[in-house]
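To start, the structure itself, in structure tokens.
All protein chains of the complex are present and in place, except for one that has been dropped.
For clarity, chains are labelled A and B in written order, and residue numbers in each chain start from 1.
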Amino acid sequence: MMGFCLRRILYMIPTLFLVSIVTFVIIQLPPGDYLDSLAADMGESGSDNTAVIETLRQQYGLGQPMYVQYYKWMKGILLYGNFGISFEKNVLVTDLIWDRLGWTFGISILTLLFIWITALPIGIYSAVRKYSFGDYTATFFGFIGLAVPNFLLALLMMYISFKYFGQSVGGLVSPEYIGEPWTYAKFIDLLKHIWMPIVVVGTSGAAALIRIMRANLLDELYRPYVATARAKGMSEFQLLMKYPVRVALNPFISTIGWILPSLVSGEIIVAVVMNLPTTGPLLLRALLVQDMYLAGSLILIVSLLTVIGTLISDLLLAWIDPRIRYQ
Amino acid sequence: MNTNPTTTVMENDDDVAAPVLLSPLALTWRKFKRHRIAYISLYVVGLIYLMAIFGEFLTTSDIHKTSTRRAFAPPMGIHLFAPNEDGSSRFQLHAKGLKLEIDKVAMRRVFAEDEEKIIPLGFFVKGYEYKVLGLFSSNTHFFGPVNPRDTVFLMGADRLGRDIMSRIIIGTRVSMSIGLVGVIVSLFIGVTLGGISGFFGGWVDNLIQRLIEFIRSIPTIPLWMGLAAAIPLSWPPLKTYFVVTLIVSMIGWTSLAREVRGKFLSLRYEDFIIAARLDGLSNMEVIRKHMVPSFSSHIIASLTLAVPLMILAETSLSFLGVGLQPPVVSWGTLLKEAQNVRTIIEAPWLLIAPATMIVVAVLALNFLGDGLRDAADPHAH
Partner (left out) sequence: MKTKNKMPEYLGKGVAGICLAVASTLPAFAYEQAPILDDQVEAGTLPPVDERLPKEPLVMDVIEQAGEYGGTLRRAILGGGDQHNLVRTIGSDNMVRWDPSWTEVRPNIAKSWDVSEDASTFTFHLREGMRWSDGELFSADDIMFWYEDVFSNPELTPNKDSTFVGPEGPVKVSKIDDYTVEFDFGTPNGLFIQNMAYGFGYHPTVYPKHYLGQFHEKYNPELSSLVDAEPAAADWIQLFNLKAGPMDTPLFWQNPDRPTLHAWHLTNAYGSSDRIVAERNPYYYKVDDKGQQLPYMDRITYDQVEDVETILLKAFNGEIDYMLRHLGRPSNKASLTDNMERGQYRFFDVGDLPANIMILMLNLNNTDPVKREVINNKDFRIGLSHAVDRQEIIDLLYFGAAKPAQTAPREGSELYKEWYAKQYTEFDQELANKHLNMAGLDKRDDEGFRLGPDGKRFTLVFLVADVFGLQYPDAMELIANYAADVGLDIQVRATDRSRLIALHTANEQDAYLWNCSGGQADAYTTPICYVPIVSNSVSWAREWAEWGVDNTLGEEPPQAVKDIFTAYNEVKAAGTPGEMKDKMQTVLDMAMEQFFTIGLVQNDPVFGIARNNVRNVPEPLPVAGQLWFPAPYTAQMYFEGGANLP
């Protein structure tokens, strides 16, 4: 087991290296650079401002070849923990992202919990009571959650809460609490807002997991060992929990690995519509204006965490199912 | 004749009066039909694809035809009985015309039903010219106004006065094919690489796993945006569309490959596989005859989940402005156009109609896959 762990951790290094290069290439792929975006924003000042653009080109080192930029960036990260500066915000990337990453993780973890809490019981129920009314209902609502695009759901929920509940729209707290210190009232206000993105982002994930859970469980339910256990007089509930559910849980463990990038991606659009202080809008904006160190750092960090997540899920799987360990 | 002994035996053991030998396919079909919703969904999916193929025939007007007087026109109802001049009424499918008032201060068009103006509707009517399957010309339409000069908006009109129903019908083509092409691509790559990885193991497995891990660890949206923005603008929409499809399908194959590999790994030492090997079957035969059938149900379940995911991915890309762009019409672009507060308040049909289509298609595909999965499952009872 130790050797397996060690080997897996060593494998991470080339993967991460590759990720960093590809990240850097992706953000450089679109033609133009940040200054073109800035020029676009400045276009509305009514006249040309090439003077400023030239000055800033020096400022941001954008004239250099790509590999030099990459080398400098990686050197900064590895030696000093410096992810470079954000062109648009003109501060270090590290000063910008931790708060937002915090919110992103908070919301992601809550969403993951929401997904598990809804998907597990419903998935089991659907498998055990196959083709029952409850199964159909669960399936139907699950699929509805899967079928409605996130951004549509987000906009609709926001509009409804605005129209019928008079709630202030967007953000995680009402305007009167912005910039205020944390109090009980502010926390309650946060709770009133935060459930919306969680539900919006979580529904599709939950629906998918319900389907997988149901499918896997159905594979297990009719195996001979289940029949044997039943024949020996084990109670249905115990029987279910002891073996089939445990085996069917594999995909749940796998989700730990990939839930993060998909939540971050899924969350981008929702966060833009709902105006959340997460990495989503920051990343989207950075990508759009080619604020490359900011975009690159965010992708890199999310990727790193995903690789770690995959590692954890692999180790867990190996621990649960020894067949995987000795390939 | 029959290659699946398990199933045959089970069938023979059943209390069937006269033992009839059915092929596995027939058995699957029989089981499938028992899943009512899945069975219905099969027809729904079939209809949707027919709609994609014979789109123009079903439309009531040209999707590019704009109308100043009908921008944001609400959906028109279909009425059954039209009044005659003498006061009695006769059976005549028709829609009522619309009266337009422009509120210049609020910059709004106000429509009211015009009781006087009757637009007779009928089946197989003459309309704009189009090409059936790109082969021969026709101007017959399944349903629409009897007089080709009339226009009817059964699901309302968009901001340029174009018929939403026709646009949705034509949009089906792009949306449904993007899902299908995407899934085929990811099925091919996923099963091949996953199979190789799981069956051979060793360094090949390791390499493929690292590749998958690598692709999965990059958040999809930045990847899409980077790739989509790198497509040269001089490319025609169709080429761009194809590339977008390929980009979208990149999300699919990795999860499938991982699942296939996992199944291979756990199946390798199952008794029936070892038995098959001892029987002298070659690697390929073992895979084809025993391994693949035993987890095909799982693949089908994953795939039917993947098609709608691709459809939704396309809408997300459209939302971000890097997917398909007008004048290409897809459900995603239609939804994107309606994605604003103004539409929710003033022209909700612009949102409801394409959203309903997406939901229906996704639901049908999912139920269909569900049914197929259950039917193909050799363990299911």
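Just so it is clear, contacts are C-beta pairs under 8 Å (C-beta built on N, C-alpha and C of every residue); 3 or more make two chains touch, one makes a residue touch a chain.
The shown structure was predicted, so the numbers you read here are calculated from the model rather than taken from an experiment.
Asks: Would you mind spotting which of A:R8, A:K89 or A:R223 touches the chain that isn't drawn?
Replies: Only one listed residue reaches the unshown chain, and that is A:K89.
Asks: Tell me which of A:P31, A:G63, A:G102 or A:P121 is the one touching the absent chain.
Replies: Going through A:P31, A:G63, A:G102 or A:P121 one by one, A:P31 is the residue touching the chain not shown.
Asks: Among B:I102, B:L207 or B:L246, single out the residue that touches the unshown chain.
Replies: B:I102
Asks: What is the set of chain B residues that contact the non-displayed chain in the whole complex?
Replies: 64, 66, 68, 71, 102-109, 159-161, 229, 233-234, 236, 321, 325-327, 340-342, 345-346
Asks: In terms of residues, what is the contact footprint of the unshown chain on chain A?
Replies: Residues 30-32, 36-56, 58-59, 82, 85, 88-92, 95-96, 155, 158-159, 162, 166, 168-171, 175, 178-179, 271-273, 275, 277, 281-282, 284-285, 288-290 of chain A touch the chain that is not shown.
Note that only the chains that are shown with their structure count from here on.
Asks: Would you tell me which residues of chain A are touching chain B in their complex?
Replies: Checking each residue of chain A against chain B gives 11, 14-15, 18-19, 22-23, 25-27, 29-31, 130-131, 136, 139-140, 143-144, 146-152, 155-156, 159, 204, 208, 211-212, 215-216, 218-219, 221-223, 250, 254, 257-258, 261-262, 264-265, 268-269, 283-284, 287-288, 295, 299, 302-304, 306-307, 310, 321, 323-324, 327.
Asks: Note which residues of chain B are touching chain A in the complex, please.
Replies: Per the touch definition, chain B meets chain A at residues 35, 37, 201-202, 205-206, 210, 213-214, 216-223, 225-227, 229-230, 255, 258, 262, 265-266, 269, 297-298, 301, 305, 308, 312, 315-316, 319-320, 335, 339, 341, 344, 351, 355, 358-359, 361-363, 366-367, 370, 373-374, 377, 379-381.
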